[in-house]
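Mind looking over this structure? Questions follow.
Missing here is one protein chain; the remaining ones are kept as they sit in the complex.
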Amino acid sequence: MSDIHDYLAEFDDIPGTRVFTAARARQGYHLNQFAMGLMKADNRERFRADEKAYLDDWKLSDQAKSAVLARDYNALLDLGGNIYFLSKIFSTDGISFAEAVSTMTDMDFPTYREMMNQGGRSPEGQRSIKEKR
Amino acid sequence: MSDIHDYLAEFDDIPGTRVFTAARARQGYHLNQFAMGLMKADNRERFRADEKAYLDDWKLSDQAKSAVLARDYNALLDLGGNIYFLSKIFSTDGISFAEAVSTMTDMDFPTYREMMNQGGRSPEGQRSIKEKR
Amino acid sequence: MARITAGIATSHVPLLGVAADQNKSGDDYFAPIFSGYEWSRKWLADTLPDVIVLVYNDHASAFDMKIIPTFAIGCGESYAPADEGWGPREVPDVEGHPDLAWHIAQSLILDEFDMTIINEMDVDHGLTVPLTMLFGAPDKWPCKVIPLAVNVVTYPPPSGNRCWALGEAIARAVNSFNDDLDVQVWGTGGMSHQLQGPRAGLINREWDNMFLDGLVGTTDKLRHIPHIEYLRETGSEGIEMVMWLIMRGALGRETKALHRHYHVPCSNTAIGHMVLEPVDGTVPPSPTIEGKNAAAQAMID
Partner (left out) sequence: MARITAGIATSHVPLLGVAADQNKSGDDYFAPIFSGYEWSRKWLADTLPDVIVLVYNDHASAFDMKIIPTFAIGCGESYAPADEGWGPREVPDVEGHPDLAWHIAQSLILDEFDMTIINEMDVDHGLTVPLTMLFGAPDKWPCKVIPLAVNVVTYPPPSGNRCWALGEAIARAVNSFNDDLDVQVWGTGGMSHQLQGPRAGLINREWDNMFLDGLVGTTDKLRHIPHIEYLRETGSEGIEMVMWLIMRGALGRETKALHRHYHVPCSNTAIGHMVLEPVDGTVPPSPTIEGKNAAAQAMID
């Protein structure tokens, strides 16, 4: 077959990457809508005051709620979260994009930052799982 | 020139017709948004209770307000109203689409209805002002 | 694999919804309109599809002037009937088919159609009246519906050619869906009508029937009709007929008419209705790079 199926299948071949496809968008719909809600100052207040209570207002699985509470961004990606939506959470927390992103890697923030200062992660070996390139 | 200008210019050659172009859409923006507001039962209540007061909540010219109060639909079209937006006004009034439409012609409603029952208005002479066809 | 089994064209005049909802479909005024749908209702009972891709336009209900999408495809779970100014119609909610809808949406974007994806919206008479005309008043609509909303209100709407090509791309998308589904495409709106100004009430029986003729067989001449011709010949709201071309494009190279119905008037409008079957459902292959990924792959390798 030479169509959307092939197009999407290739995305699974990229190491350490979740491409935000329809399947993920559907799975993470309410999670992303919750995160988007944090663009309003009122909602940020309410979230900060009582995260659990605020989360209960949204149609989220217990798994998603726990992952938000734990700020486990890899888990949130696995649940269909998209990084631009999730970024409203770390903006609310007042941490930088780079620090939040580093939590998804196997490095701590200083190490990650140092890698970036040295030119970033090399694409060598990061392009394709199957082709090991 | 052979482009959007020609495309739009031809619309002025159709007898008794205002095509809802960008120019009209811009002119009638707030008028149409006001009409759209009547899709909410609450707003319909408030409008019915005091039309003038309700109209004052919207960025409308005095001309537009008067035309709404007078239900002068040809005037409202001239002010950039679009018929599908304006239809929320006649739905609110509880009059039929056909009756509201008849008020824009030179016929009264029974005559208009009879014309429709006889097969509608003939396109002869209604196609082009310039070409008289 | 999914397949397109038929196409249906129908006007979607709001008054028909009122007539049905108030049990007036047998009245002198409405009987000649509704009777033209009887054949289709029986035929549909035997050939019920799993999903309908229902092409319609929103009449200032889901979309206001803040946002005007040219082509919007509903990928949501369900859609409630809109309140168009007299309260929502008391008809069932419309159930979507997110699996197929997202598949079509994604495929269309790869085919270089610049779709707007919609996950939540209400649907107005443009979508619910055709369901009423073809299914009556069941407790639940008998199949899933993918709403495809086309801008035909603010000018310019998409060209007839673009609509036809979109239909072809929908057919490619349906044909590449892995589940075994029967899919119909419905094109709604039209025929002749003008709802505004001194020229209101215009009806062009001859042109409308030329258009109905053009949906049948191997001809594709309808796709080349420019907007100005719809406006001059069929009234300012006759432009809705471009939506029928999406349905026609989706049926492929050759069609057969199973049923045809034409009546004047319904309120301000000429009613047209047709049931079409593909004879040769062939559509051209995707001309794009992303749409035929094998080629894209070849470029990288």
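Just so it is clear, A, B and C label the chains in written order, and each chain counts residues from 1 on its own.
Here is the rule we go by: a residue touches a chain if its C-beta (ideal position, glycine included) is under 8 Å from a C-beta of that chain, and two chains touch if they have at least 3 such contacts.
Here the structure is a predicted model, which is why all the values come from computation and not from measurement.
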item: Of C:Leu110, C:Leu215 or C:Cys266, the residue in touch with the unshown chain; value: C:Leu110
item: Candidate in contact with the missing chain, chosen from C:Asp93, C:Asp182 or C:Glu290; value: C:Glu290
item: Touch with the omitted chain, as defined above, among C:Ser61, C:Thr154 or C:Asn204; value: C:Thr154
item: Chain not shown, touching residues in chain A; value: 7-8, 10-11, 14-22, 25, 29, 32-33, 35-36, 38-41, 44, 73-74, 77, 82-85, 87-92, 94, 96-98, 101-102, 104-106, 112, 115-117, 119-123, 126-128
item: Chain B residues touching the omitted chain (full complex); value: 1-8, 10, 21-23, 25-26, 29
item: Residue ranges of chain C at the interface with the undisplayed chain; value: 65-72, 106, 109-110, 112-121, 154-162, 165, 224-229, 288-290, 293, 296-297, 299-300
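What we mean here is this: only the chains that are shown with their structure count from here on.
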item: Separation of mean Cα positions, chain B and chain A [Å, integer]; value: 48
item: Chain C residues counted as touching two or more neighbouring chains; value: none
item: Set of chain B residues in contact with two or more other chains; value: none
